[in-house]
Every structure is written in structure tokens, then in C-alpha cells.
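Only one protein chain is missing; all other protein chains are in place.
Per-chain numbering from 1; labels A, B and C assigned in written order.
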Amino acid sequence: MNESANSKFRHKLHTVIYEADTPAGKLFDLILLGLILLSIAAVMLESVASVKVIYGKELAVIEWVITIFFTMEYIGRLVSVKKPLTFVLSLYGIIDLLALLPSYVDLLFPGFHFLVALRALRLLRIFRILKLVHFVGAGNQLMDALRRSRTKIAVFLFSVIVICVILGTVMYIVEGPDSGFTSIPMSVYWTIVTLTTVGFGDITPATPLGQFISVIIMILGYGIIAVPTGLVGAQLMKQDVQLNTQKCPNCNADHHRDDAKFCYNCGHSLNK
Amino acid sequence: MNESANSKFRHKLHTVIYEADTPAGKLFDLILLGLILLSIAAVMLESVASVKVIYGKELAVIEWVITIFFTMEYIGRLVSVKKPLTFVLSLYGIIDLLALLPSYVDLLFPGFHFLVALRALRLLRIFRILKLVHFVGAGNQLMDALRRSRTKIAVFLFSVIVICVILGTVMYIVEGPDSGFTSIPMSVYWTIVTLTTVGFGDITPATPLGQFISVIIMILGYGIIAVPTGLVGAQLMKQDVQLNTQKCPNCNADHHRDDAKFCYNCGHSLNK
Amino acid sequence: MNESANSKFRHKLHTVIYEADTPAGKLFDLILLGLILLSIAAVMLESVASVKVIYGKELAVIEWVITIFFTMEYIGRLVSVKKPLTFVLSLYGIIDLLALLPSYVDLLFPGFHFLVALRALRLLRIFRILKLVHFVGAGNQLMDALRRSRTKIAVFLFSVIVICVILGTVMYIVEGPDSGFTSIPMSVYWTIVTLTTVGFGDITPATPLGQFISVIIMILGYGIIAVPTGLVGAQLMKQDVQLNTQKCPNCNADHHRDDAKFCYNCGHSLNK
Partner (left out) sequence: MNESANSKFRHKLHTVIYEADTPAGKLFDLILLGLILLSIAAVMLESVASVKVIYGKELAVIEWVITIFFTMEYIGRLVSVKKPLTFVLSLYGIIDLLALLPSYVDLLFPGFHFLVALRALRLLRIFRILKLVHFVGAGNQLMDALRRSRTKIAVFLFSVIVICVILGTVMYIVEGPDSGFTSIPMSVYWTIVTLTTVGFGDITPATPLGQFISVIIMILGYGIIAVPTGLVGAQLMKQDVQLNTQKCPNCNADHHRDDAKFCYNCGHSLNK
């Protein structure tokens, strides 16, 4: 194979693997999507003892067919990009590798068999394919709303954790090991279970004072869930009303109203 | 019965069954509503062992009276519409049929007795009647808000499921069958129970690492509930405020009411 | 006591009991508030077996002092209003009577002793007193937001109940009595426990299919909580941005923008 043919082959491979506009590219993505879902189903079923006893062999075959396909695909991706190293170190490159490794590790080091469950990480590969569909717009808007609320959400979560550590310690002092509050970390765990309104019920307060503090924790949790909800809601709302990202050609101010004709900062025309 | 009389009878039947403006139509709807509720109550009570022992016979009588009425009504609907096949294949046509079948199946194939509970599907028939009341406006607005947020909600739910599969697998590796995490599907089920803050407590993490991951799942669930809430809230808000983006041709004021005919600012006609 | 003196006394009584602007009226309200809270505390403590054994006598004395005070107050209210019957049949009149009855019923018919707990209804009396404080504005706004969203909330709750009945029946068929789903009403109860994310955990699905349906119920419940939240949020938001309640002097149209100078409907000046 001379260099030009090689380059042509690599280009064609790139089109099939990375692009979804051609029929071949679309087909490739569909096959990949199907194999990922099949692989996840196989990983899940294999973990069910009763299924493994009966269909263990079939699942192993499916697993290896998929692993070989994914390996070939990984090599294909490596070959068809210009900077293979950049690909290997990219987020998707690492996910692709992690999707392969467990199977080979299991083959080479049978002692690490419990790692095969990590093949479930293959599910993350699905996001690469979904890049192609129109869900991306909606996803981006959601991510954007979350990103813009990020500092406030961080402040909120930090305060919640501090509250849980303090109240968890108080519960440990009040209830003690007899009611299952065996240590401060356990008490803090219980406080988070209660504050988030999950409430497993494996540990419950037994003393009146402990129950009183629990009530405060619950009402607190019931009330402050309003904060992240309000934050994201207000952010999504704002995106809808929206101040746009256009910049004034004169003074560089941004976040103008969508219908603005003049810059709010310098009065220069925005020439929309 | 000559054809004209037949046609007249069918027309009258149609008026009674399908329309609610005449006294006869209103009465018919009320009787239907009552029978549906009575039927649901009978299905429910029949499933309670202690009640069935005592009132089994009475419930069976009620059941057959209702089934016969519903059968006659179904035939009436078939007869009085112009395109019976369209009715049979319509959503309401299928629900109407499903509301009848279990009783007859039970009569003919006693082995399928467990299917009688499907009669509870009759409750769906209630939506046909409610079409007539003014609740529809509010219902439509809600459905509209949900429909408009549908892509974002789908992206959100898909992400939640992917997170649950990944974290469920991690919990399976960390906790293992000893704490009740007997398989990956079971672990994923537990993760969803925890993330949605339901928290049954039938399975709970026993290891410190497992409890730490649980805490992350709970806080995640507690936080991201903000997303659907924010989405629907922002959508409903947008529908509600109803100030539009039209501008007054005279003074350029905007954010008029949707039904405004004159500018609130200068009184100029808006020429809608 | 001649009629005029009697009328004067009744007027003074009315001022003390019903108004909070005079020092006597304020003092009366404070005493009433204290007695209500004391009474609730006594009712609660009396129900705790270990407390009743020791302090039973003291609690009975407190109870009777409060009952006698409330009885005198009730008579005072009856005497000082112009239309006693209207008072008796009003909401507060009924609550006031219900706050007295359990004590007398317990005296006359010892068999109905369990009804004494109904004295907790006295707590409702507190709303009468709070009428006087400035919380009312905030309370009214909240009630107003809930009232305006009432049709939509009703549609939402009705849909939730229909969903719970249908899914509860499906769970009954799928899981059956062996997992604790002993009857359809019990299954519907479990479905509501799960959908509202309460999740007691006394009944949990045991079959894979049952767990799968549970997952759907949980995600549904986790998602649709967005609806009431969005409704009330949008309503509160709208109240804040607010279209006012001024009416156009020319055409009677209302819900103008707060800053409107001209009627949106007829263009007439609003003369603000």
C-alpha cells in the first residue's frame, strides 16, 4: 500500500467512524449503539447468578465478539486521526480504553474478575453517538443552566454538608450507639439520608430528643430543596427570556436584550 | 324499521352518547361516570379476601350488570358512528374494549382469572367524560407545558438512567451480594430507589465506601430534581405571563398583554 | 342591669374578645394563645403513658382550667355578637365548639375517652389569633397563589390518582399476595407511597418485573413533582411581576400592567 492509498484509506475510515452524514457513517453509529446496549445487557445478565448458570457460555461469546469489535474500532480511531496521542488522552479516548480493558484484564489476571463489571462504563460511550442527534441542543441548554448556577449550587451543597456534619454529631451525642448511631461518620450518613428525604429506615432515632432533632432535619431538608430547584428554574427561565451574548462593536459590552438596537453601555448602534 | 327511521334513531343515539349539551346526554354521562366508579370500587373490594368471602355474590352481580351496560353502550357507540372501524381502532375505542374483555375472558377461560383485575383499566374511560367539563383548559395547559419541555425532560431522564446504571454497577462492585446487592440489575434498581429519594430501606449499604457512594447518590438525587422542576416551572411561567414581544408602532413600548388592542403606554392602536 | 348597661357591657366584651387594637384586646389574645399552646402540650403529654402515670392529676387540673376558660370565652363570644346563630355556624364557631366538646363528652360518656385526643383541634383556634399579626399578608399571598392554581392542581392530583390506581392494579397482578401486595387497595396504597417518594419499605417488590414497574413509578413520581412546583412557582412569580387589579374607567377591563397609563383594551387613559 503506497502512502497516498494509505492516506485515502485513513480518510475514508475517518469519515465512517467520526462522521454521521454519510450512509456508511450512520450505519456505523447505529451498529455501535446496538453493540453498546447489547454489551450492557450482557454485563447485567451475567451478574444475575441464575442467568449465568444457564447462559454463561453464550454471554461469554457475545462479550468477546463485542470486545474484538470495540478493539478494532479503537485501533481504527487511532489510525484515522492525525494526532493519535491527543485522541488517547481525550475524554472519549479514555472512556473507549476503559471500555476495553476489563475484558483483557479478566483474561490475563483472573484474580481481578470483579472488575468485569466495570464494562458497564461502556454506557458512557453512548454520549459520543448521541452527539449526532438533535437532543444535543436541549442537553446543552440544561448543561448551560447547571453551569451558570454552579457557584450557587456549590455554596448550597457546601452549606448542606456543614449542616449535616454538625447535626450528625449532635445526633451521635443524643442517640448514641444503642440506636444504631455507632459513630459520627455513621450519624452524618444518617443525617444526609434523612435530610435528602430518602429515609431508608435502617437506623431511626429512639429517644424523644433524637426524634425532635430528626423532625428539624426533615423539615429543613423538605424546605431547602427549594434552593437548587429555584436556582435552576430561575436560570432556565432567564435563558428563555434571554439577554443575548452579542457584543457591542464599540465598547464590547455584552448581555444585551435580544431586541436591543443600541448598546446599553455606550449608546452605539448594534446594527442588528 | 325503514332506513330513515333507522338513521334517525342512530342520530338520536349519537346525540345521547356522544354529546353532553342535551339533558339526555348529560344524564347518560352522569350514569356512565357513576357506573365506572362503582365498577372500580367493586374490582377493588373483590380483591380484598375478607370482603370477597362475605360479599362475593353481590359483587359478581354488580360486575355483570355493569359489564352488560358497558357492552350495550359499546354496541351503541359502534352503531351510531359513521365509521365504526375508526372508532374501534381509536384510543377510546380500545380502552372501551379493554374495559369489557376481562369479564368475558374470565367467563370463557377460568384459568385467566387473574386478568379480571385489568378491569381497573375502566378508570381510563373517565377521561372521556371529563372532556365535557371545564377542567380541560387547565389539563391542556399542563399537557402543553409538558409537551414543550419534552425533549429536555427526555435528555434529563436519559442522563439519570445512565448515571444510575454506572453508579449501580459501582455499588455492586463495592458492596457485593452480602449486603443485598445480589446482581447489577438489583444494584441499579437500588440506585434508582435511592436517587429518586424513595429509599425503601430493604437494601442498605453496609461498608463505609458503599455508604459514601450512597451519600453522593442521595445528594445528586436531591439536587437534580431541580432540573425537571425548573423546566416545567419555566415553561408554565412563560405560558402564564403572556406578555408578548410586540412593539407599539407609535412609542415602541413592548411587553404588551397578548390580548391588548391599545398600547398601555401611549394609547395608540396596536392594529392586531 | 338595664338594657343600656347590658348593651354597653356587650360592646366592651366585643372589643376585648374580637379586637386587638386595645391593650385589653391584645392581652386577651396573648392569654388565649398561651392557653391554646398549654392545652395542646397537655393533650400531647397525657397521651404518653409514662408521663400520664406520674403527672396525670396535674394534667387533668390544667385541662379543666382551660376547658372552663374556653367555655366562658365561648359564652362571651355568643353574648357579644349581634347574630349568635351566625357565629355558631361559622367556621370559627364550629372550631371553638369542637375545642370544648371532647372534654364534656369524656365527663358524660367515659366510654368515648379516646375522643379526648380531638382536643388537639384546638390548635386550629390559633389561626383566629394570628389574623391579628402581619403574617396575614404573606399567608394571603400564598393562599391566593394556591387558589389561582387550584383547577390545575386538581387536574394534576386527579391524574396522579388515576395513574396510581392503574399502576397499583398492575403491581397487584404482577407481584401478588406473596410479596405483601395482598389486595388492589393495598397495592394502590403502596403505589402512592412509592410515587410520592415516601417509600416506607414495609412492602417491596420481589420479582424483577415488579421491580421494573416500581422503577417506572419512582421516576414518574420524581419527575411529575415538577408540575405542582412549577404551577405554584409560576403563580407566585406572576403575583410578583404583577398585572394589577385596576379597572379601566371606560371599558372595565382589568389586569393592566402596573405601569400602564392607557387601557390595553380601549385606549382610554387610566389617570393614574
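Keep in mind that, in the parts below, contacts are C-beta pairs under 8 Å (C-beta built on N, C-alpha and C of every residue); 3 or more make two chains touch, one makes a residue touch a chain.
Please read these numbers as outputs of a predicted model, since none were measured by experiment.
The chain not shown here is touched by just one of C:L100, C:I166 or C:I192, and that residue is C:I192. Touch with the chain that is not drawn comes from one residue among C:G25, C:G76, C:G139 or C:P208, which is C:G139.
The omitted chain makes contact with just one of the residues C:L13, C:I40, C:V65 or C:A206: C:I40. Listed by residue number, the positions of subunit B touching the unshown chain are 197-201, 229-230, 233, 251-255, 265-266.
Even with one chain removed from view, subunit C keeps its contact list with that chain: residues 40, 43-44, 47-49, 114-115, 117-118, 120-121, 123-124, 126-127, 134-135, 137-139, 141-142, 145-146, 153, 157, 160, 185-186, 189, 192-193, 195-202, 221, 225, 228-237, 239-241, 259. Although one chain is hidden here, its contacts on subunit A can still be listed: residues 151-152, 154-156, 158-159, 162, 165-166, 168-169, 172-173, 182-185, 188, 194, 197-201, 204, 208, 211, 214-215, 218-219, 221-223, 225-227, 229-231, 233-235, 237-238, 241, 243, 255-257, 259-269.
To be clear about the criterion, only the chains that are shown with their structure count from here on.
Separation between the centroids of subunit A and subunit B, computed from CA atoms only, is 30 Å. Distance from the subunit B centre to the subunit C centre is 29 Å, each centre being the mean of its Cα atoms.
The mean-CA centres of subunit A and subunit C are about 42 angstrom from one another, to the nearest whole unit. Subunit C has residues 197-201, 229-230, 233 in contact with two or more other chains.
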